[in-house]
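What you see is the complex with one protein chain gone and the rest in place.
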């Protein structure tokens, strides 16, 4: 039943490795972009607040497929952004990472904002009384506490991101779901086997993330 | 709450804010100028690429509106099936019998761990291989099956969280007046949990709507995003214009749904009839679903 695994025709590990790379790069990028967005949304400059709110509302309500296809069509083909490579395979991968960051950043931002809400008002008031500026209040008082309280929601974002990398197949990035599509077409009589292999792969990727970060969330949570 | 983070701006801060605003707007303007310039340069702003959406009502009646209808149909069907299934699974996870709790828990965790896209691909192959479903309807079945499997698991978690959010006094009171476990669930816990769950459920609908777009690109369901293909084939590869129009439709539709969700949430928090507890979708699903595309 699983003999297609030995045929050497399909490089499963390679495909899942691409999925892992997509996840890791996008996770780092979305954490940074999401934090910046959250900073804009709670900051004192009205223009930036408006931009942050508008961006989150627009991007969060657009299907990821549209965003990733738009990265390929608009950024690459029209604006000529090649992200430092001439090879279409590399460009496609980088565009997918960019699209995933643009999308996932909004969810990181919203998680962080609810984390900021859990920090008692007195903390910020005390910090301001000491004469700290907004940036100082945010980076040294509020965000460190906010991050500790949102580890669990961020873990969910990370798991969702891992699964969302499959959408990169829409612009031909050779990750796990594209390989699964190809295998389903070629091995029509073994679709249950094919599916269980890929399902197993994703369980291996997402389950430990949930368990480890769940444990971390309990360890670092601010006791109030 | 934001005002807690910074002092009310004095004269100096006001000037600084104005400078920040100007710089920020300038940067945004530069980006917009570069984008529009490049698009104009590449002839992407040409009237012939955009005018079909304004001048030719056939684009709407033949492609976009039927596409939107297909999107709504797939999303509606998925929600209608996933809702009762999810409620059952959610109650199952709270069962007193360990074997029900554990087996339902395994099913829920399994389907939450797998990308929706893969569930759809698998359902499509299974329907093609083992049933004689008509090819017209197969993509819809496959997409709805994938969405139901995933979203029933998420809804199960929403229902469980909704029931757990109720004060334990409710169960105790029900027991005290001699209600059975199923009576307690049906007449005491579930009706109250619904109010707490409603915002989360509407948010989940946004996720479902977005996920239907997966069915177009990779399975050929004639939903909204898929209509880009025949439109661009008819109007001279106006891919960018088409994508912009289609995303606007998604954004407006989902923005309406999101607004309803937050209105429901505000209502649930304010009203005195319930406990005021609200299930936070972020705790379950980070609001973006597993395959939220």
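Lettered A and B in written order, each chain numbered from 1.
The rule is short, and it goes like this: a residue touches a chain if its C-beta (ideal position, glycine included) is under 8 Å from a C-beta of that chain, and two chains touch if they have at least 3 such contacts.
FYI, contacts and distances are computed from a predicted model.
Peer 1: Suppose you had to identify the omitted chain by its UniProt name; would it be "Spore germination protein KA", "Glutamate ABC transporter substrate-binding protein", "RNA polymerase sigma factor" or "Amidase"?
Peer 2: "Glutamate ABC transporter substrate-binding protein"
Peer 1: Can you say which of A:67, A:138, A:155 or A:171 touches the chain missing from this structure?
Peer 2: The single option touching the absent chain is A:171.
Peer 1: Determine which one of A:69, A:137, A:179 or A:199 touches the chain that has been left out.
Peer 2: A:69
Peer 1: With respect to the chain omitted from the figure, which of B:44, B:145 or B:184 is a touching residue?
Peer 2: B:44
Peer 1: Based on the whole complex, identify which of B:128, B:164 or B:194 touches the chain you can't see.
Peer 2: For the chain that is not drawn, the touching residue is B:128.
Peer 1: List every residue of subunit A that touches the chain not included in the displayed model.
Peer 2: Residues 69, 72-73, 76-78, 80, 86-88, 92, 170-172, 182, 185 of subunit A touch the chain absent from view.
Peer 1: Name every residue on subunit B in touch with the hidden partner chain.
Peer 2: 42-44, 48-49, 52, 56, 58-59, 62-63, 128, 132, 134-136, 217, 220, 228-230, 232-240
Everything below uses one rule, namely that only the chains that are shown with their structure count from here on.
Peer 1: What whole-number Å value describes the gap between the mean CA coordinates of subunit A and subunit B?
Peer 2: That gives a centre separation of 17 Å.
Peer 1: Provide the residue numbers of subunit B that touch subunit A in the complex, in ascending order.
Peer 2: 1-2, 4-7, 9, 13, 17, 20-21, 24-25, 28, 34-35, 38-39, 42, 44, 109-110, 113-118, 121-122, 125-126, 128-129, 206, 209-211, 213-214, 216-218, 225, 239-240, 243, 246-247, 250-251, 253-255, 258, 280, 282-293
Peer 1: Mind pulling up the subunit A residues that touch subunit B in the complex?
Peer 2: Listed in rising order, the residues of subunit A that touch subunit B are 42-49, 51, 57-58, 60-66, 69-70, 73-74, 78-80, 104, 107, 110-111, 114, 117, 121, 124-125, 128, 133-134, 137-138, 142, 152-154, 156-157, 159-160, 163-164, 166-167, 169-170, 176-177, 180-181, 184, 188-189, 191, 195, 198-199, 202-203, 206-207.
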